Structures are given as C-alpha cells and as structure tokens.
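Worksheet: one structure, shown below.
Missing here is one protein chain; the remaining ones are kept as they sit in the complex.
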Amino acid sequence: MNKKVATKNTKTPNLYPKKTKIQVTIIFAVVLAMYLYSMNFTVSQTTGGFANSLSNMGNVIKEFFPPNLSILPIIWEPMATTIQMAVIATTVAALLTIPLSLLSARNITTIKPLYYITRISLNILRTIPDLVLAVIFVGLFGVGVFPGILALIIFSLGILAKLFGETVEAVDMDPLEAMRASGANVIQVIYYGLVPQVLPQFTSFVLYVFEINIRASVVLGLVGAGGIGLTLDRELNFYNYPNAMTIILLIFVVVIVIEYISTKIREALI
Amino acid sequence: MDKNVLPPKPKKSAFKKIKIIIITLAVIGIYVWTFLGIDINWARAIERVVNNFGNIVPKLFSPDWSAAGEVGEMILETIFIAFAGTLMASILAVPLGFLAAKNVTNNYIGTLGKWLLSANRSFPELILAILFIVAVGPNAFAGVLAIAIHSTGMLGKLYAEVIESIDMDIVEAMEASGANKVQILFFGVIPQVIPEFLSYAIYRFEIDIRASSVLGIVGAGGIGTMIIFASMNRNWNEMGLILLAIIVVVTIIDMISSRIRRKLV
Partner (left out) sequence: MIEFKNVGLVYPNGTEGLKNVNVKIEDGEFVVIVGLSGAGKSTFIRSINRLVTPTSGELLVDEENILTHKGKNLRALRTKVGMIFQNYNLVRRSNVLKNVLAGRLGHVGTFRSILNLYPKEDVALAYDNLKRVNIADKLYNRADELSGGQQQRVSIARVLTQQPKYILADEPVASLDPPTSHQVMTYLRKINKTDKITTIVNLHFIDMAMEYADRIIGMRAGEVVFDGPVSEVTDATFEEIYGRTIREDDLRGGADQ
C-alpha cells in the first residue's frame, strides 16, 4: 500500500511543511531585525562605538586591581547588616505567606472572588522590581535599613505566596476529606491534613527566597535602603576602584557561600 | 487502662540527635545575631512616614500623564536592553551549555563548567552594570552587557541540564548508523533540545525585563533613569506613571511569553 503512494507522488516531499518553513523564517527575521535595531540603538549612545568600548574595558579592569583587602574589617559591618536584612525580611515574609497562600489556593479557598482577588494582587505585586519598591519606601521612611527590609518583604511575599500556593493546590485532598468526615473543623483540617504534607516544600521555598533576598539586599543600598550597596556606591563615586573591587569580591564570596549551604539543605529536605 | 500505656518511642540515633541540636542552635544563633546587630531607627521612620504619607501615596495613584511620552520612550529602551541582552546571552550560552554538560564533555569539565556558570550568576546584574558603566560609560549599552553576562550564566546552566537529560538512545542509534560527531550533534542532539532552549530563553526575557527596568538606577539606561530622577525630585505623580507602565509592560510580556512557552513544550 505504501509503495503505491510513493510511486504516485513523484515529487520528493519537503522535510518540513512549507507553512512551518515560512513561519520560522519570518519569526527569525523579526527577532534578528529587532536585535540589530536594539544593539544599534544602545551602542549609538556610547562614545566611540562598540570597538572602542571593548578596548576601554581592558584599561578600566586594570584599575580595579589589585583589590584593597585592608578595608575588609571596615566593610564587614555593612555586609553583616545586609545579611541581617535578608534574614528578617525572609522570616516576616514566610509568616505572612501562610494565610496568603491558603487564600490563593483554589482547593482551600472555595470562595471564588476571594481567591481571584488574592491571585490578581499577588500577580501585580510580582511585576514590581524590588529596587523600585525600595526607592518608594526610602521616600516614605527616609534612608536606612527599614525601607530596605520592607521592600524585601513585599517582593519576596509575591514569589513565596505563588510558589507555596501552587504546592497547596497540588496536595492529596483525600486525608483532608477524611478529617472533615470525622467532624474536624477548618483549622484542624488544615493543621492535621495539610501542614504535614507541605512542610518540607515550605521550608525549601523559604530557603530559596532567602537566597534571592541576599542577592537583592546587596544592591538595595544603591538607593539608600541600607546595607553594603551604600558602601559600594560611595567608593565608586570617589573613584576608589580597588576598594570597590574588595566589596564586590566580598559580596561574591558571601552570596556563593550562602547559596551553597542553602542548596545543600534544600537537597536534603526533598 | 494501665495495660494501654504506650510503648516507648523508638530511640533516635545519637548522630541524628546531635544534628538536630546543632541545627537548632545555628538557627537560634542566626536570629540572636540578627536582632542584636540590626539597628532600625523606629522613631525616625515613624515620624517620616507620618509626615510623608499624605504627600506620597495619593500621588502614586494619580499618575502624571504629561510625562507619558518620555515614559513610553524609556520603557521602549528598557525592552531593547532586555531583548538585546537576552538574545546575546541565549546564543553565548549554547556553546557554554554544551561544555558544561557531562554527557557531551566529561565529568570533570562538566562540573567545572557548571561551577563557572553559577559563579557568574552570583554577580547581581546591578553590580555588573556598575562595572560596565565604568568601562563603556553610563548608557544603555552597559545595561545590555550586564544583562547579557548575568543571563549567560543562568541560561548556560539550564541548557547544560537540558542537554544532560536528552535521550541518548537516539545518539547511539546514529553512531550505529555511521554518523560522525557533528552529524550527531545536528540531527540527534539539537532537535531534542531546541524547544526547551527556546523556552528557557523566552522565560529569561521575562526576568530580564524586570532587571533592565532598574538598571537605570545606577545609570545603565532604561526606565530606571527616570525612577531615580523622579525620586530625587520627589515627583511622585511621575513615579506613579512609571510604576503603572512597568506593571502593564511586565504583565503583558509575561502573558505573551507564557503563551509562547506553552506552545513550545
């Protein structure tokens, strides 16, 4: 039967249908055109263009070396503040996330409007970058660690509530039904049926958000919201590149160490 | 009822007990250190917020539409930065991803490659942007480079994981039919990984849009430039508009991106 078809159709078939080919070509052309335009647009702002920029980079990098390690004791304090900000923000966000994620889980919040309102406000919250929140809070509360912590809390709340809400939606509902059938009230059902199922994931997500918060809090100081970023900003403004390099290296080491520990713990949890 | 007394709980091993004690102490230690170390000036924060609240919050919700033209331009620049940076990264990450994949190279090079890639992503974009600004001047191109380098690290690692998860049976079948390495790469490996590569790159674009919207805070172009000026001039009506613009653009791009990604995989 196949032979018949093959002999009838003398033209060799294309490897891909024509429509797919045209589609791919158009998409490719659009992406490329937009890329060329973007590059042209951004490069045009530089003095001397692309090649000049790259050669300039070599010279500048030399200025950053060798880093001035003698300032390490001085910069340790703002670094510690940075970590402390992340600890507090993560803790508060983790506590606030519990009611929020239950409200944003379809299987727990059966009141539809409540579920949709929570979902939509969390989605909007997640679109605002942490630094923008920090800028606004600095305007509200003045320069210091407090606006930074607040920005981190709000920012990580969006991520955490979404991740956790999805976990809650994926739990096995059977035990919860059994609890309800034995006369347990809502709080008991959640505590006995839900909590044991989601606790490991919850811990893991909190640690993950802590990693994100560490990376975010490092730069918050650039807008006056406390921590090491402020110190970095100052050194750069004074063209003190070796000092700046030390700060950058310290940030790098701290971020890597914390990420490593946190990843190991998370692997052990799940 | 006496006979119903519970049997003793099975004893936990000494190792486990010590582990639990150490973890508990570490957590308590971190919190003590944090709360002793952090210094929040509550009185000043409260005083400031009482004075400023009426000046700032209502204005955020009544955007200054006269700045719409400039905001639009800057948002466009933000998108350009993110687009150029992501595309550059998504291409640079391909060879790096292959180098870091254990089934393509070997175990040692693979592990080393992944280490380098994750070290790379530990530099926050803004720090990279600061470095590039020093090199190429305070403009959008510095932002493109910062996004590109940071995203290369992230994408390279994800690409390597995709390559490691491919079906090696197909590769074996091609080897058996006499194909050479390059042929295997193009006909056996790439078709398997392309959809996921694309999906990750598009997802990265979502993240980079958010990142590039704050690059201007350090002078690397995009809408962030306006954010920093609006806050310095205490022009909160304009800030309201900027915020609205970011929310709308990010939401739209997220929606388009997730629709495309759903089609791809």
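Every chain is named by a letter (A and B) in the order it is written, and numbering of its residues begins at 1.
Assume contacts are C-beta pairs under 8 Å (C-beta built on N, C-alpha and C of every residue); 3 or more make two chains touch, one makes a residue touch a chain.
The structure presented is a predicted model; accordingly, all values stated were derived computationally and were not measured.
Novice: Touching the hidden chain in the complete assembly: which of A:34, A:60, A:184 or A:249 does that?
Specialist: A:184
Novice: Considering the whole complex, not just the chains shown, which residues of chain A touch the missing one?
Specialist: Touch set of chain A with respect to the missing chain: 172, 174-175, 177-185, 187-188, 191-193, 196-197, 199-200.
Everything that follows uses one rule, which is that only the chains that are shown with their structure count from here on.
Novice: Just the number, please: Cα centre separation of chain A and chain B in whole Å.
Specialist: Going by mean C-alpha positions, chain A sits 5 Å from chain B.
Novice: Taking the touch rule as given, give the residues of chain A at its contact with chain B in the complex, in rising order.
Specialist: 31, 34-35, 37-39, 41-43, 45-47, 50, 53, 56-57, 60-61, 63-64, 80-81, 83-85, 87-88, 91, 123-124, 127-132, 135-136, 138-142, 144-147, 149, 215-216, 218-219, 222-223, 232, 236, 241, 244, 248, 251-252, 255-256, 259
Novice: Give every residue of chain B touching chain A within the complex, in rising order.
Specialist: 30-31, 33-34, 37-42, 44-45, 48-49, 52-53, 56-57, 60, 77, 80-81, 83-84, 87, 118-119, 122-124, 126-127, 130-132, 134-137, 139-141, 143-144, 210-211, 213-214, 217-218, 221, 224, 227-228, 231, 234, 236, 239, 242-243, 246-247, 250-251, 254
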